[in-house]
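Only one protein chain is missing from this complex, and each of the others stays in its spot.
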Amino acid sequence: MEIQSEFVFNGSRDDLWANLLDPTVLAKALPGTKLELVEEDRYEGQMEATVGPVTAARFDVTIELVDKVAPESFTMRVDGKGAAGFTKGTALVQLAEQGPTETLMKYTADLQVGGRIAGVGQRLLDSVANSMSRQGLEAINRHLQGEAPAEAAAPLQLLSRPVLAAIAVVIIVAVLLVVLL
Amino acid sequence: MSAAHFGAAVSRNEDARLLTGQALFVDDVQLEGMLHAAFLRSDYAHARITNLDVSAAQESEGVVAVYTAADLGEYWQPGPLLVPPQPIERLEFHCATQVPLAKDKVRHVGEPIAVVVARSRYEAEDALPLIRVELEPLPAVANPVAALEPDAPRIHEQFESNLAAHAIQEKGDYASIVDQAALVVRRHLDHDRGASAPMENRGVVASWDRKCGELTVWDTTQAPIPIRNGLARMLGLPETQVRVIAPFIGGGFGPKIMMFYPEEVLLPWVTMQLGQPVKWIEDRQESFFATTQERSQVHDAELAVDAEGRILGVRDVFVYDAGAYNPYGLTLPINTQCTLLGPYEVPNYYTEFRAAFTNKPIVSPIRGAGRQPGVFVMERLLDIAARELGIDVMEIRRRNFLPPDAFPHDHGIIYQDSASLVYDSGNYLPALERAAEMIDYHRFLDETQPALRAEGRHVGIGIVSYVEGTGIGPYEGARVSIEPSGRVNLATGVGTQGQGHFTSFAQIAADQLGVEVADVEVVTGDTGKFHWGTGTFASRGAVVAGNACHAAAVALREKILEQAAQELEAATADLELVAGTARVKEAPERSIAFGELAVRANPLRGGVKPGTEPGLEATAYFGPEKGSTASGVHAMIVEVDPETAMVDVQRYVVVHDCGKVINPTIVRGQIIGGVAHGIGNCFYEQLVFDENAQLQNASFMDYLIPTATDVPPVDTDHIETPSPFNPLGIKGAGEAGAIPTNPLFAQAVENALQVPGLEVLEMPLSPNRLFELLCAAREAD
Partner (left out) sequence: MKPAPFRYLRPGTVDDALDLLTEHGPQAKLLAGGQSLIPTMNFRLSQPAVLIDLNRLGELAGIEESRRGLMIGAMTRQRAAERSGAVRDRAPLLSEAMPFISHPQVRNRGTIGGSLAHADPAAELPALMVALDAEFLVRDRDHQRRIAAADFYTGLFATALAPDEMLLSVEVPKTPKRTGWAFEEISRRHGDYALVGVATTITLDRKGRCDGAHIVLLSVGDGPVAASQAVAGLAGEEPTADAIRQAAEVTATRDIDPPADIHASAAYRRQLARVLTTRALTRAVARAQGAEVSETGAR
């Protein structure tokens, strides 16, 4: 599936870029995730997502950042595998200045979903994709504006240094597909 | 012979057992020490297996064994090619059959990689995620047309492309007449995949008795005898030491034929390894990947007609989706080629197909077996030609029907049974007229429809014709015997999946033997009871096994008469068989019961005449040289809500000709079941794959089977044109109900909406898709 969307942040592009590289911000975007930097711009770890009344199976994830052009754009490659299926995707994220305190994020993600989550989750793919990426981006935006972070649904452990939190676009979309039914 | 039972609507012998839960299904088999199997299946449609480690799974609680392809040794073999390619000139055919467990590569989602055997199914499933399998994803191809592109991902490395077959069949010379046509209709038509979705999924229980050296397999197969023979060969056992039982089965519809599915091949091997019985019952989720599917074809077709709408010729070029493996050969696309001709005189015909491997589950016949896409193409082209020429849809069919004196009619192209396509008999016009009368076709168009339209209601009618080649060879057999209790036993090899075999075969025998239908005990599908035959497919049970039952019963009747003649000191011609006794017609008090005759036919002491065969028993076989061609007309009334694009099927009429009818109740049941299947195929049931060949609706939450409230009452009637090709004059009836529903639905929906430019050229048609077509047509208008 292909997801194309955009989001306006209330902050400057440089601030946003820095925020996207801040691990505490990731905590808000990706509750229930353990990620470790295994080499430059490459992360491995596990994610476990719980949405509403449905618990999810665990996924092993690999995230790679490529074509990083600060503070304008980057591409992510995400690979997730678990007993419930797999996700695999690429997202291009672009940041454009719209003013001193306004930045437009455009993202295009191409996502493959396979296995059980593809077979029984189709009804919710679209909703999950939209709703979760929006929530992740809103959390980042709140942080950007210096607001108190929203309560995370589950504790997050981050074992390493910055990762671009906007991977929400792909990962959350992908992993939270587990919601289903 | 009396004919009291043949043709009568007697109630079914098997219903009491089925309705009170006394019938044995595979999952009812419980054996001491029985283990349970679960399969690790691929999540990827196309991937290389780079690593496979089952050690953690082996340690999991309750697990007895875990097997991968590497453990199978010599037993790891690709499955058999079930139907050898038909003798078509210049045919190109590439065969790749499924393997028991994937070794290097997986080629569709759900392909099995490992099997876990544990004390319970729960524990077996708990261990599945502990298997570490590394799969390196490869690009997958879902669309059969895309699969034939030069740069498409290669599914089978041993071939140059994904082309599984290419065949051209011709009759007359289409190219030479197309210029003379008053009208040539050219269209692109699409037919997507569906599932068979039986109420009972597949299942296997295998039990190896080491001391007796005997393997027993309970299997939801439509063809237990070929499975027995194949397993014996693969396992190195004598055929007599393998018994395959196909007990009651909750629906077959084709995919349960002798596929030699991985599970079917592995469980017998596993029980021989472990010395304990083992059970596997396919769950509904597995069924969406592990059981074969059908119907995806893409056609570019043209129909040339003269100014009166008479067919000059048809040209059809199509791509057939074979799925990841093609063990069933070319049966389906050849059925499409042959069935497209329908009940019509088609002097010139060019038909060409290419079969494509795709990364989707394997394709094999499902009720209708390739016929639906052919009928869809022909009927739709006729509808369009009728519209363009201003002829009524019934009239254009009437003008093109083969006349009753045209039979047997040889089309000169090769059919699925490898012989020339010959229609044995047919009389098509009466069925069309009867169906029109039953649905009140002309009054509907002249009065009802305009009146409803004035109320703002969009109600439409459709009427279409079809033929169906049924009852093909090679052969079936039956043994009829009478035991000293007087009980009549009948055993035949074909398996039963709900078709009423226990009754219709009993009816045939009862007439010969002068007993009641309920007095004939029928056994089907147990190789321990009868081990010659092929199986239940191609609407052939009644035709082929039915005639074998008839032949055996006739032979037994002769035996009884001869023996009774000796005992009663009368000529056989003076005897009659009544109520389980043989008696002298003119002196009924001179009689002898069958049981007594059976005792005397099996003496325990004393001598017999040389050449005497013991017992009251006869075995006979029947193999038709050619199949019999059933036909019919379906008509339908639908209401469409043009605002929501929802369609309500309100009336359904079937006039069917399956030759001599053994039991009208059973035939009616088969027809109605088929219609429900057909309504599913046209409006509800579609397997939706994404571009990576991932199935999007692998549950009954999203794969929609019509329920009782979605199927209207079906009115049926019967035209009887006996087949000259078998003694009982029977034609098959099991698949017919499902065959013409798609073009019928399309025609009726178009008739209801009457939106210029709206043409339904694809199946299934969901309301979402109809909404899109409506928007496009309104925009273009």
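First chain written, first letter: the chains are A and B, and each begins at residue 1.
Everything that follows uses one rule, which is that a residue touches a chain if its C-beta (ideal position, glycine included) is under 8 Å from a C-beta of that chain, and two chains touch if they have at least 3 such contacts.
Bear in mind the structure is a predicted one, so any value in this text is a computation, not a measurement.
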Requested in this report: Would you mind listing the shown chains in contact with the chain that isn't displayed?
Outcome: A, B
Requested in this report: Decide which residue listed in B:92, B:125 or B:717 touches the omitted chain of the complex.
Outcome: B:125
Query raised in the report: Out of A:81, A:116 or A:143, which is the one that touches the chain we can't see?
Result: A:116
Requested in this report: From the listed residues B:168, B:272, B:389 or B:704, report the one that touches the chain absent from this view.
Outcome: B:704
**Report entry** Absent chain, residues of chain B that touch it
**Finding:** 121-122, 125-126, 283-285, 643-646, 648, 684, 688, 696-697, 701-702, 704, 706-707, 709-710, 766-768, 771-772, 775
Report summary line: For chain A, residues touching the missing partner are 50-57, 83-84, 116-117, 120, 122-128, 130-132, 135, 154, 178-181
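Quick note on the criterion: only the chains that are shown with their structure count from here on.
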**Report entry** Intercentroid distance (Cα basis), chain B paired with chain A, Å
**Finding:** 48
Requested in this report: Note which residues of chain B are touching chain A in the complex, please.
Outcome: 43-45, 109, 128-129, 137, 285, 288, 688, 690, 692, 694-699, 701-702
Requested in this report: Going by the contact rule at the top, pick out the chain A residues touching chain B in the complex.
Outcome: 1, 83, 85-86, 88, 112-116, 118-120, 122-123, 181
